[in-house]
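The structure that follows is given in the form of structure tokens.
Heads up, one of the protein chains got dropped from this complex, but the rest are sitting where they should.
Note that the chains take the letters A and B in the order they are written out, and that residue 1 is the start of every chain.
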Amino acid sequence: MRKVKLLCYFLLLSQWAMAQESQSMMESNGKIYVVLATVLAIYIGIMIFLLLIERKLSNLERQIKD
Amino acid sequence: METIRQIPILISKEFLLEWRSKYALGGILLYVMSTVFIVYNGFIRVAPPTWNVLFWIMSLFTSVNAVTKSFSRENGNRQLYYYTLADPTAVIFSKITYNSLLLILLNLLTYLVFGTVTGNPVKDKGLFFLAIILGSLGMAVILTFISAIANKAKNSATLMAILGFPLMIPVLVSLIKITANALGVITDTSVNEDIWILLAIDAILWALAYILFPFLWRD
Partner (left out) sequence: MKHWWKILGAVLVLYALIAGLLIPLKPGILEVAPERTQWGNTISLQIKAYNSHFQEAKELKAWLKLDSTHFVPTSHIKVLSNTRLTADFRLPIHQMEEQSKELTLILDNEIDGYSLLPGAIQVTLSDSTISRGFLWSNDLGRIHEPQGLTFPYRNILYETIRNLFYHVPLWFAMLILLFISMIYSGLYLKSMNTKYDHAALALTQIGILYGILGLITGAIWARWTWGDWWSFDVKQNMSAIAMLIYLAYFVLRSSFEDDEVKARVSSVYNIFAFTTLIPLLFVIPRLYDSLHPGNGGNPGLGGEDLDNTMRMVFYPAIIGFTLLGAWLANLAYRYLRLEEKHLEE
């Protein structure tokens, strides 16, 4: 459930960040920055997943050690 | 053979149960009437496209109300008793059949009441009834099956809504498109194709419910 919540935050944050950027920048150079934003979104999404699994795994390791 | 023999008995059991708890059926009827009345007060004259969507929304909530109790009205001990007596496929088959009949009846009633109160824009009656029958079959399968799943969990009423509504949308959207044709809101040459698709969805879901139910049954 926490994963879902985090992803929701991420969605809001990315929308907010996009809105802050000026229209002209996203439209410039043949809208190449839209592609950049897309690739970044995927990268961040996968990183969030890796972070979550990393943290869960560390917790489990600590429990096993105890 | 034993399974087939059990089915009519189980269906008549469902009817008997419904008849004994008349307040439940009465509640649903009251629900249909009051929704129609609220819609009537809100709109007075309903334009055909709105009529179409409102009809299926009312039908959706009526169906959910009617089918939710399908498994939960029999308490644990009584269910255990059935489990020892009957074949699981006979149980799910009779429940789905009974719920299909109930939903066809309720949807026809909704149509009748809604049609008389707010005006009846249906041009192609045959197509509309076909949509009601196919829709009721589909909704009955999905809701009965979800009711069986939800019954396995705690707070099954909430779970029923969470699981049921998203699964209903594909069927409902196809239905709205078909009845839009029946109302003359849109003219579409591929309406036959839509009916076949809906029929295919119904058949697949029915078969799946039949295959998967024995796994829910075991305890």
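Everything below uses one rule, namely that contacts are C-beta pairs under 8 Å (C-beta built on N, C-alpha and C of every residue); 3 or more make two chains touch, one makes a residue touch a chain.
In this text, all values refer to a predicted model and were calculated from it rather than measured experimentally.
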Write down which of B:67, B:96 or B:149 is the residue touching the left-out chain. B:149
Missing-chain contacts mapped onto chain A: 1, 3-4, 7, 10-11, 14-15, 18, 26-27, 29-32, 34-35, 37-39, 41-42, 45-46, 49-50, 53, 56-57, 60, 63-64
Of the residues in chain B, which ones touch the absent chain? 142, 145, 149, 152-155, 159, 162-163, 165-167, 169-170, 173-174, 177, 190, 194, 197, 201, 204-205, 208-209, 212, 215-216, 218-219
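To be clear about the criterion, only the chains that are shown with their structure count from here on.
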For chain A paired with chain B, centre-to-centre distance based on mean C-alpha positions, whole Å: 41
